[in-house]
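Please see the structure below; I have some questions.
Apart from one protein chain that is not included, each protein chain of the complex appears where it belongs.
Labels run A and B following the written order; every chain starts at residue 1.
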Amino acid sequence: MIVEIGHYAVVTALLLSMLGVAAPIIGLKRKNAAWVQVGQRALILTFVLITVGMVAMIYSYLTEDYSVKYVYATSNSKLPIFYKIAGLWGGHEGSLLLWAWILAFYSMAAATLHWKTQPVVMPYLILMESIVLCGFLLLILFLSNPFERIFPAPLDGKDLNPLLQDPAMVVHPPLLYLGYVGLSIPFSFAMAALFSGRLGEEWVKVTQRWTLFAWICLTAGILMGGYWAYYELGWGGYWGWDPVENAAFMPWLVATAFLHSVMVQETRKMFKVWNLFLIILAFSLSLIGTFLVRSGILSSVHSFAADPGRGVFILGFVAFMLLLSFGTLILRSAKLKSSVTIESVVSREAIFLFNNLFFLVALVTVFIGTLYPLLMEVLQFNKVSVGPPYYNAVFMPVALGLIFLMGIGPYIPWRKTTAKNIKELFGLPLMLAFGAGVLLFIFGIREEYALASMTVVAFVAAAIFIDFRKIALFWGKRDRVNPFLGFLSAYRRNPRRIAGLITHVGVLVMIVGITFSSLYQTEKILIMKPGDEVSLKSFQLRMATLHGAEGVNWEGKEALFDIYQEDRIVTQMRPQKRFYTVSQTPTTETAIYQTNMGHLFVTIPEVSPDGTWARVRVLHNPLVLLVWYGGGIMGIGGFLNIFRRDRKRSVVSVASGVTAKTAPSLASGRDGIVAQRSES
Amino acid sequence: MAAFKGWHVLLLVGTLGLLAIFYQGLWGNPNFIPPVIVETPAPEVTGPDLYKGTAVSLSDFRGKVILVNFWASWCQECKLEHKSLLAIKKHYEDDPNFAMFGINYQDKDHLAKDYLQVHGNNFDHIRDLDGRISIDFGVYGVPETFVIDQEGIIRHKQIGPIIGDVYSDMIEKVIDPLLNGTAGIVGTVSSS
Partner (left out) sequence: MRKSFVLILFFLIAFSGVSFAEPQDDEVLQGRIKEVSKTLRCAVCQSESVWESNATLAIQMRKIVRERLIAGESPEEIRAYFVGRYGDYILLKPRVRGLNRLLWFGPFILLSFGGFFLYKTLRRWASKPARTEPVAFSPIDDAHRRRIEEELRSYNE
């Protein structure tokens, strides 16, 4: 009964989202704001109704109603409550519902928060969001209905995929969707800018925090997925360049490029079309990602079950969105006069362009790497695989170039610079970087990649440190406080810049982690019996026992390892080989011992049927924790940026007023500045 | 009139091309591995007979058309095609130029014997102890079936079970022409 209520609620939500498409169009045609209001109300109600659908599904999970097919497929009475709820996004249908719900939430929030301040954008925003919602609700209701019943009702569920019974996996999909879907808001604003012809800086400024929030969620979601893969799949890596991972990484790359290039538009009013293109591309890539993951078109560990019907529908939808958005961009931008003013090739805006070039090349690398096997199949050539060795060879140099730019872009002045200036700015960091490289070489780092990446990291770190030191001393002296307070004072004066640099610090920390954990990983695979010993780096691992173990919904084997360091026992580790009885799936549970910032990592991927020996995989991953700590710092930088207090808001409007008056060539009558003034 | 630039065209063509590739790709199977081994000499493989334990080499049967079927007791689709296999063997019972082997893939000895007990058996089986035979043949799942000609060249690979049309094609279009010497020179592959 409850499930049927949920079902009807979502059906009604679909009808309302159709109204959300129609109402703003009528409103625009008749120039009647009341219709736009109808659209907004429809959007809010859509959110409420999808929430009802979500609650109904969760209710049937909690009440163990296995007559609902999807609940039957992704849950079991033995599951802990936590995983019962998470079962909702443990499969294709439910995770789509979550997608739609998050989308509805974002739309509702944007349509409410900006209702007063952005009346011109509103109809287009409501229209675009409703279109996307409509597409996903159609897909849910007609091709992947989670509310479907089965008869007769099974007694118990088939269980949630054991690999997903994990805390990281519970939060990973919602975070990822918050990121994917969050990009729809700046996308809608961009489309509104295109439709309304207000291609000024306003949409960029308004959507900044939306983009940042989506970016943080996407970053966190990707890293969480990496952590999950790291200890749940049990091969000791966190990133396998799997098509599904790439599908999340591609929008991230474009969103990051976008976050950078909008700064040029804000300060120098350039690259308007480019920014529109980037945000459309970012959201399109999240839609394409959805298509790749859910159509079963690519071979991947994470893909959902294939169904050509779904694939065709999603592809149709993606095609519609791509053609609509890029088509509008082409038609509108053809009329836009470019207003580029570059004074020097060596200037911050120029470096931003190179930054974008590198991001684009990085994207292209991942994109063709992911789709190349598909292309070969379609062309009926020999089938090929593109795996980590390819990306290591091609992606990494490009990434290194990007990181190098991190040490230049933030310090080079806008507009132009002199040779003397450059020497002052980068002389010291370059010397420090060179020194660091030599030092690392002396300390026995011989891998070319490690040397290259650490030298670049040292360069960027030195540049950031010198900058931080300079502003801390300066403001400390000015405000007559110590340098630390001086730094805080500097932060208050320009929070955006410093938050951005903190994110850069996070990237550096992560790069150190990635470099060392991948290039200096040591690993052994061997067969061990109780009593056997193996040594890895400074550790001795002795398998004490190999015994049976069981949990609520699994049974299996556990190995007990005594870990010695210099003949002293430091810890015990208990890797397991589990067999989940309901779903009949084996899993490998990792045991991890933290040493400094690294991990000792033990799994037993295989235990002999008679239980006398186990195949053991032992790994030492130096500095691997820095990957996630770096991610954490990136997130902190992002949040500082979202919650920053902008100074001198009044100056902005007055100043842009001045701009509009005195620079008629820019304010071609449709410019955002004029719009802003007439609204305020 | 709006001025269209190079990148406009590029963007549009790129988008359409991408959509076309996606559309085509929907009808493919990402897990299908096109066999490169067809039309090459069959690998020299040797393994113990399932029952007798004596070593059997495929090369001992040079000069005959050989059907090699990879199967396992845990494989559901092998059960579907088992009747067809028995029928094929029966069909060529009197033909001295035809030989047929089952290769037991990633399986346990007693489970394989139980399986044959239940489903019936009229041909010889070789155990693939450490996966060497199946890797030599480029097998990546069961059931897979190969047909080798008199010269020892692999002429046909069947991925998936031999049932329905695949069964009659196997006899009429693959094995018979090879036995009569009327087969074309091009190897064939099919999957079901």
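Things worth noting here:
As a convention for this text, a contact is a pair of C-beta atoms (placed from the backbone, for glycine too) under 8 Å apart; a residue touches a chain by one contact, two chains touch by 3 or more.
It should be emphasised that the depicted structure is a prediction, and the values quoted were computed from it without experimental measurement.
Contact with the chain that does not appear here is found for just one residue of B:D114, B:D130 or B:E151, B:D130. Checked against the full complex, the candidates A:G53, A:G179, A:P243 or A:G556 give a single residue touching the omitted chain, namely A:P243. Only one residue in the set A:Y390, A:Y449 or A:Y564 touches the chain that does not appear here, and it is A:Y390. Residue-level contact of chain B with the missing chain is found at 29, 31-37, 40, 72, 74-77, 106-108, 130-132, 134-138, 140-142, 159-161, 191-192.
Panel shows chain A; residues 201, 234-235, 237, 240-243, 266-269, 299-301, 303, 306, 339-345, 350, 353-354, 357-358, 360-361, 364-365, 368-369, 372, 376, 381-390, 393-395, 398, 401, 413-415, 470, 474, 477-478, 494, 523-527, 584-586, 588, 605-606, 608-609, 615, 648, 651-652, 655-656, 658-659, 662-663, 665-666 of it touch the chain omitted from the view.
We adopt the following convention: only the chains that are shown with their structure count from here on.
Averaged Cα coordinates give chain A a centre that lies 42 Å from the centre of chain B.
The residues of chain B lying in touch with chain A in their complex are 2-5, 8, 11-12, 15, 18-19, 21-28, 30-34, 36. Within the complex, the chain A residues that touch chain B are 277, 291, 295-299, 308, 311-312, 315, 318-319, 322-323, 326-327, 329-331, 333-335, 371, 373-375, 377-378, 382-383.
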